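First the structure, then my questions, so here it is.
Just one protein chain is left out here, and the rest sit where they should.
What follows is subunit A.
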């Protein structure tokens, strides 16, 4: 089995007053293996984006730990260590309109990391690097001097991807990178992400709420519900033989692009089942795990045909 690149152990992220916190992420654990794409899905407000932002240190976590290559990310670190970590882990943001500074040109946006890290001080070298990054995302040299508002949504998102690639990271968190784009552009951006992953051997944490898109890009899928991961496993297992009732409900909500089967599709409603503190991960097979108490796990397994 491949090496674990990122290990998340009992990650907790609470907001608001300590006496009555909002538990955005409530003790989740999962691993991301080198070279894979882990899809993180769930409904709006279930804590997907918070998880991504906590991993990359945009928030100070409440509890638990995040290990990257065996090193704790959230330990107090010197500026130098932090910069090394920044170069390894990058993020692609959701809104291509908000994620580019309107006062900067595409070239300046991509070169921002170079300035922060003092890379490519030679002007010509920096220009070449910017050009090669623009070309990697299907844009060209002339786009470097354009301002963000001159680009279309898909082009902006690709500039965001070029920025994330600028420091040659090994791990990228893509926080709903396609949900703000047109469907035709979504495919373009997802294919670009796949291509870049192949070329550069990247590892992705792909956060989305569109299950069909997640299935297309992911090797494994983690389903998140109300601050907890309820089911994690290989994409095909999750898609074809879900065990947790929430996953089943989520899958039943995907519209089908065929009018005949679409009329036959029935949605499975999900009623929240409170899990007590004995809840833990139960293996369905060696890669597929479901979170719950022993009792509910047995019940769910009986309702599932594998």
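Methods note: a contact is a pair of C-beta atoms (placed from the backbone, for glycine too) under 8 Å apart; a residue touches a chain by one contact, two chains touch by 3 or more; residues count from 1.
The rule is short, and it goes like this: contacts and distances are computed from a predicted model.
The complex includes a chain that is not drawn, and of the options "Potassium-transporting ATPase KdpC subunit", "Chaperone protein HscA", "Oligopeptide transport system permease protein" or "Thiamine pyrimidine synthase" the UniProt name matching it is "Oligopeptide transport system permease protein". Only one of A:2, A:22, A:116 or A:256 touches the absent chain when the whole complex is considered: A:116. The residue touching the chain not shown here, chosen from A:13, A:37, A:51 or A:155, is A:155.
Only one of A:7, A:34, A:95 or A:219 touches the absent chain when the whole complex is considered: A:95.
Although one chain is not displayed, subunit A still touches it through residues 53, 56-58, 82-83, 86-87, 89-91, 93-95, 98-104, 109, 112-113, 115-117, 138-140, 142-143, 145-147, 149-151, 155, 160, 163, 166-167, 258.
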